[in-house]
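Of the protein chains in this complex, one is absent; all others appear in place.
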Amino acid sequence: MSSRAKKFWFIWDRIGILGILLTVMMIFGILDPRILKPAQLLTALNRSAVSGIAAAGMMFAICAGGFDLSVGSILSLTSCIIAVQLTGGKSTWYAIVMALFVAALCGFVNGILITKLKIQTFVATLATQLAFAGVTLVYCNKAIQLTSKVNRQLKFFSTGRLFGVLPMPIVLLVIAYVITYLVYTFSPFGIKVRALGSNETAARTTGIKADMVLIAIFVVTGLTAAIAGILNTAQVSIGDPSLGSGFELDAITAVVLGGTSLAGGKGNVMGTLIGAILVVFVRMGLNILGAGEAYQKLAVAVILVFALTINGIKLIMQRGEQ
Amino acid sequence: MSYIELKNITKTFYGIRALDNVSLSIEKGEIHAIVGENGAGKSTIMKILGGMYFADSGEIHIDGKKCSINTVSDALIQGVSVVYQELNLMPDLTVAENIYLHKLPKKGGVVVDKAVMNKNAQALLDEMDVKIKATDFIGMLSVSEQQMVEIAKALSHNSEIVVMDEPTAALNDKEVETLYKLIRKLKKDNKTIIYISHRLKEIFDLTDRLTILRDGNYIGTFVTDKITQSEMVEQMVGRKISQYYTTADHEPGEVMLEVKKLCKEHVYEDVSFTLRKGEILGMAGLMGCFREEIVKTIYGLIQADSGEILLDGKKINPKDPSDAIVHKIGFVTDDRKHSGIFGLMSVRENLSINILTRIRTFFLIKSSEEQTLLENYTKKMNMKYRGYYQRINSLSGGNQQKFLLARALASNCEVLIMLEPTRGIDVGAKAEIYALLEDLAKQGMAIIIVSSELPEIISNCHRTLAVFNGRITGEFAKEEMEENSIMQCATGNKIHIGGEIA
Partner (left out) sequence: MGNKKRFHIEYGDHGILYALMIFWLFLIITNKNFRGLAFFQTILTKASLNAICGIGMTFVIISGELDLSVASQVALNGVVLTLLLPRFGVVPSIVTVLLLGAVMGTLNGVIIAKLRIPAFIATLAMQMAYRALAQLVNSSPVVVENKLFKRISTYKICGVIPTAFLICLLLGIVGTIILRKTKLGRNILAIGNSKPAAVISGIHIARTQIMIYLLVGLFTAASSIMYVSYLGSSNYGMQSGLEFSVISAVVLGGTALKGGKGSIFNTVVAAIFLITIRSAMDSFGVDSYWQRVVEGIILIIAFSITEIRNIGNTILVKYHAKKQLKVVS
């Protein structure tokens, strides 16, 4: 790769996605200044917590060269568990702990399928997406409205403010990304994840316990999906078995936009966060401009294809022909 | 008892004996070379010592104790670390991370101590006197720098026994010097070094003793100072020429293919040669000399940076194999399993895949013509199979190879390129293929054979080229073709083009 190209990608990796976010914000601002009002921007940040947190977990999976397509179903399952437990009279913490436990279990199942039955990550989580969705429906076959009595504590996560000032969703988002950054950069787990994504066979020959790392990754994606689900349920006050339908795409889009390579080995924590915010912002902006849900989905799909293309071009330039 | 004793090691791969009852001993603190041609078994025996392969039978003794080495970790525990030919690095990680992946230094047991890791790695690199930073990403390093990192990896284990398999394959002269210094320092520290290399000069510069393997057999161990290069090559090659029949006695015709000053950065340079109708041209060389890349360029699989290819006087520039097939060039790969056969498809389908346009009417393939094609070639080449529907991956290696050859011939090629024409096939099939090639040549086909088996080249070819490091270092006419001389050029020892130059 020529040095000019190298410099371009160097800059792009660091601030490219931020630049795109600012450009998009500018464009929307010109089209309708209401979009850039502080209250609106705050709403966007609050909303991006859900997909942002799940994207943080997904980033690890993609860094290792895999995918978790079942996060949407895990989110739905989590939502239903919270709703059913709360309306059944259990305490909020009990419901949360149970939801996290089940999500971790789902991640563990994914991990076993991938490491012991040697199914490719994409295909395995495609199957568990269906299986977990089925389990969700068995558990709770329709949406459950959470009454204000039952919902009081949970609501704190969505409308509450820490120390009376900081909105909880944003706090959770920041905490999630700080943890992600620390784990990714400083922990042995983070390095091993990148090693697996970079060259799995070489990584295995050095003697690291690759299977344990893989299972851990999918437990992580399951847990982040669960946290996202708890947050989402708190925001809409409904436990819904179809809440997470198509959610995996939002998470994956955020990660790819952020510059994490699909081939694995290289992640971009900050980029993933900005990617998540970008997607939410585009949706919100389109909404304000009067474009319905369908246009928003189309926009996300186009953004994803665009991000994948850039990803692919970078990969080809780095690895040379073929 | 020597420090390292390998006793009666046998290893078979898919029916081929890679190592046959090989025993060798290595003394502590010496630099011991393992030499031999391609396929002699050098890498295999070291992979067994290093835990990558498991021997079918035999024992390994280190320092008087019998060892059980089943995995790479076992080998490390026994004090053996290996620098392999194939790079085992993770491009997206830094040098330090690659070196210490399996034992990352930790601060407080949880966080990776990057400072310590980088410091240790840098110390290793500095000791090796290379200008690489521990914080560089592997993907950004050149191949030779990556090779140095592989060596650093092995050194980081601080093992008593260090095995190096072709460590200088990707290194430039200065880096080779650095490696020499390193190896000599290791010797001073009383480490034992096992050194596999084709480069005879290095062997004579560095090593104390050398062991020669040939065709998976142990030939002998010699003190380096007491053997000459020529003697060594003779032992490596060892066969009597009279064992093999000489063919190719007809006269080749006019020039069919002309390659002029073909260059590709980091691959091959200044490659020029001609090929005549009815001529069988051999290309000899050792692993990594880029012979395959040269012929792949002719077939359109690779593009050269500069130079010309002339076919029948006309300039051609095949951009991909379909171009080459149109120009009537045929190609048979050396790796049947991965890039040759369509394993799950039938023999009939494998045969006709190149020429489907010819045997169809209204877009539908005519089975009768496909069958006729199959029957013709079955008769011509004596293929053995149960029925046209049989999956090709259930055929013997020899039969598979015949099908791959037939596939190339089916498109009526006038130039045929074959890589390792008889690798991994039995004696009977070998003879049949040689006879076929001779027949084809007599009928005017121009053939290039790239082979690691010198006897094969000598018995079948009209002319032979020797390739070393992407350059043609030897051209031998029929009378001049002799294993020793060709090998001298293939190892970069001599140059022989239009008279010896040395």
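As written, the chain order gives the labels A and B, with residue 1 at the start of each chain.
As a convention for this text, contacts are C-beta pairs under 8 Å (C-beta built on N, C-alpha and C of every residue); 3 or more make two chains touch, one makes a residue touch a chain.
Model, not experiment: these values are computed from the prediction.
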Contact with the hidden chain (one of A:Ile11, A:Leu31, A:Val97 or A:Leu130): A:Leu130
Chain A residues touching the omitted chain (full complex): 67, 69, 113, 117-120, 122-124, 126-135, 137-138, 141, 246, 249, 252, 262, 292-298, 300-302, 304-305, 308-309, 311-312, 316
Those residues of chain B which, in the complete complex, touch the missing chain: 299, 301, 320-322, 324-325, 331, 333, 338-346, 349, 352-354, 356-357, 360, 363-365, 367, 387, 389, 407
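The working rule: only the chains that are shown with their structure count from here on.
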Residues of chain A defined as touching chain B within the complex: 186-188, 190-192, 194-195, 197-199, 201-203, 205-208, 261, 264-266, 318
Chain B residues within the chain A interface of the complex: 52, 71-73, 76, 88-93, 97, 101-102, 104, 106, 110-112, 114, 139
